[in-house]
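One protein chain is absent from this view; the other protein chains keep their places.
Labels for the chains are A, B and C, by order of writing; each one numbers its residues from 1.
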Amino acid sequence: MYSDKVMEHFNNPRNVGDMENPDGTGEIGNVRCGDITKVFIKVNGQGIIEDIRFRTFGCGAAIASSSMLTEMVKGRHVEEAVKITDIEVADNLGGLPPQKLHCSNLAADALKAAIKDYQDRQK
Amino acid sequence: MYSDKVMEHFNNPRNVGDMENPDGTGEIGNVRCGDITKVFIKVNGQGIIEDIRFRTFGCGAAIASSSMLTEMVKGRHVEEAVKITDIEVADNLGGLPPQKLHCSNLAADALKAAIKDYQDRQK
Amino acid sequence: MDRIYMDNAATTPLEEKALEAMMPFLKENYGNPSSAHTFGREVRKAVEETREKMAFLLGAKPEEIYFTSGGTEADNMAIVGAARALQDRGNHIITTSVEHHAVLDTCLALQEEGFEVTVLPVDQHGMVDPDDVRDALQDNTILISVMHANNEVGTIQPVEEIGRAARESNVLFHIDAVQAVGNLPVNVETLNVDLLALSAHKFYGPKGVGLLYVREGTKVNRLTHGGGQEKGMRAGTENIPGIIGMGKAMELAYSQLEENTRRMESLRDRLIQGCLEMEEAKLNGHPTRRLPGNVNVSFEYIEGEALLLSLDFKGIAASSGSACSSGSMNPSHVLMATGMSEQTARGAIRFSLGRHNTVEEIDYTLQAVKESVDKLRSMSSLYQGKGER
Partner (left out) sequence: MDRIYMDNAATTPLEEKALEAMMPFLKENYGNPSSAHTFGREVRKAVEETREKMAFLLGAKPEEIYFTSGGTEADNMAIVGAARALQDRGNHIITTSVEHHAVLDTCLALQEEGFEVTVLPVDQHGMVDPDDVRDALQDNTILISVMHANNEVGTIQPVEEIGRAARESNVLFHIDAVQAVGNLPVNVETLNVDLLALSAHKFYGPKGVGLLYVREGTKVNRLTHGGGQEKGMRAGTENIPGIIGMGKAMELAYSQLEENTRRMESLRDRLIQGCLEMEEAKLNGHPTRRLPGNVNVSFEYIEGEALLLSLDFKGIAASSGSACSSGSMNPSHVLMATGMSEQTARGAIRFSLGRHNTVEEIDYTLQAVKESVDKLRSMSSLYQGKGER
């Protein structure tokens, strides 16, 4: 049901954990709908995401999507990163089973929330 | 589905054929209901069935029942023979499948008709 | 001589290569395909590969294939499922008088739910007239169900033309292809069908497994409730070895189709020829549009079942009436539908040849038939009657 890529990311997730003094934090999800993902970002003066960390409560797809997203985002400008869609995340994972598609959504949304938090703090 | 006894009688039916100058003849059945059996009997002065012959159009059970009946009847008194039931015929064959039970009926009824014919001629 | 099996329309021996393909799934690959772990995923993969393979052979898409426990379940799912799904649009169903009970009885049972069923007649060869189908169409017709090839007399129905008529009138078309698959080129596109049932054990696959094809976009209500297997359409843990064996058997059947057809037709014609040379014998079914292995002959004055048993003593397996109803005492509804007398119908015997039959077997069988028919006639009250007349 899961692609090899999903399984690999699930088993060796990139950028897991907390971050001291993040420039932005986002949290999406709740227990009722299923999964909960937290994303922390560090952004440099040029608006480039220099570091990213996540923590996820959720199924294999949720963890793998979070991991994949952090890989896709690192080194990108926040304006670019905010445009990353759940579909791109799923595609980069070699696809997700239909009933798991919303998991990639969660990761992308948590990132957006973190970027918004970062932008709010800039104001 | 058929017992070994049924199959044996079907394959080597006893007393098949016609009879010259029978003392009684009976025919039961019609194509619509299924099978047709003819029975011919030769009865001596004491009322003993000395010989019997049958011909049957029908399934394996019908042929085997006819054959079994002729074996059961030979040497018996007509008053006794007329009492033979379909159930005794089926029992002697080691049983018949439920949907084939009426076949043993046919043979017993044809015999009854032949005995009636014999008795009518005596009058 | 070994025992001779000529009842391949009842069931076929399992192809060795199909059994080989099944063995791992009867041994180490025992996972449940619904399980998320490796044991389950391995099996899921094999099941989906089989689905793709069978879809490809039928000219269908994998998403259109639903595995079932056999032809009967597939027929029931198609007919009841489609009728119930469409009952808002109409309640009229068209079928034929020569269908297998899995179709005919299912259609008739729907009458209790308020459906109206037209049972079309057939000609003396068991053929449905596509014009009769067209004439029977009503505004409220929602489904036409016609078998591809008949199991008893082997007649091949004009399903392509009926399919066109159905398509033109926007009515769903189901075919019971249980006897056709493995014997004829069955393709859902060329046949214009929306629903199609098949059963593995009729084409040298295992017993207890079949398939329903449902054209994309066709709504079919499910009949059983339970786990979400087969996209919710057919609940219950799948017969995994069965599915794998069916796929392999189908692959073999399609690859050898032409060659087998040619061989079987020539054996069939030799057997028909020999039977018809006997006294008062008559071929049932269509003279040319018939399954490559089907021989159905009526011998007057005797009963098919008695002939069957007599041949069985000589080591030959044949059938009188269809296998399913051979316990019943009624003459075949298929033969009666072709308009023959009950007596002639009851004198019918069916030989259904298969891949494994040989010319020697045909010739031995002809000899045995002759002996048996003679013996049974000499015992028959009807034959006697005839002599006297």
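In the analysis below, a contact is a pair of C-beta atoms (placed from the backbone, for glycine too) under 8 Å apart; a residue touches a chain by one contact, two chains touch by 3 or more.
From a predicted model like this one, the values you see are computed outputs, not experimental measurements.
K.L.:
Touch partners of the unshown chain, restricted to the chains that are shown, please.
P.N.:
A, B, C
K.L.:
Per the definition of touch given earlier, which of C:152, C:238, C:300 or C:361 contacts the omitted chain?
P.N.:
Checking the options C:152, C:238, C:300 or C:361, the one contacting the hidden chain is C:238.
K.L.:
Out of C:308, C:335 or C:368, point to the residue that touches the absent chain in the complete complex.
P.N.:
Checking each option in C:308, C:335 or C:368, the one touching the absent chain turns out to be C:308.
K.L.:
Could you tell me which of C:179, C:192 or C:229 touches the chain that is not displayed?
P.N.:
Answer from the full complex: C:229 touches the omitted chain.
K.L.:
Considering the whole complex, not just the chains shown, which residues of chain C touch the missing one?
P.N.:
3, 5, 7, 10-14, 19, 22, 26-28, 30-32, 34-40, 69-73, 75-76, 100-102, 105-106, 108-109, 199, 201, 206-209, 223-229, 235-242, 305, 308-309, 311-312, 316-320, 322-328
K.L.:
Considering the whole complex rather than only what is displayed, give the residues of chain A touching the chain that is not shown.
P.N.:
1-2, 7, 10-11, 13, 16-18, 27, 31-32, 34-38, 55-60, 62-63, 97, 99-100, 102
K.L.:
What residue numbers in chain B mark contact with the hidden partner chain?
P.N.:
With respect to the unshown chain, the touching residues of chain B are 1.
Keep this in mind: only the chains that are shown with their structure count from here on.
K.L.:
Stepping chain to touching chain, what's the minimum from chain A to chain B?
P.N.:
The distance in steps between these two chains is 2.
K.L.:
Based on mean C-alpha positions, I'd like to know which chain lies farthest from chain A.
P.N.:
B
K.L.:
Specify the chain pair with the maximum number of C-beta contact pairs.
P.N.:
B-C
K.L.:
With centres defined as the mean C-alpha position, give me the chain A-chain B separation in Å.
P.N.:
Here the centre of chain B sits 89 Å away from the centre of chain A.
K.L.:
Distance-wise, how many Å sit between the C-alpha centres of chain A and chain C, to the nearest whole number?
P.N.:
Roughly 55 Å, centre to centre.
K.L.:
Averaged over CA atoms, how far is the centre of chain B from the centre of chain C? Could you give it in whole Å?
P.N.:
Each chain reduced to its C-alpha mean, chain B and chain C end up 40 Å apart.
K.L.:
So which stretches of chain C touch two or more other chains?
P.N.:
If we look for residues of chain C contacting two or more partner chains, we find none.
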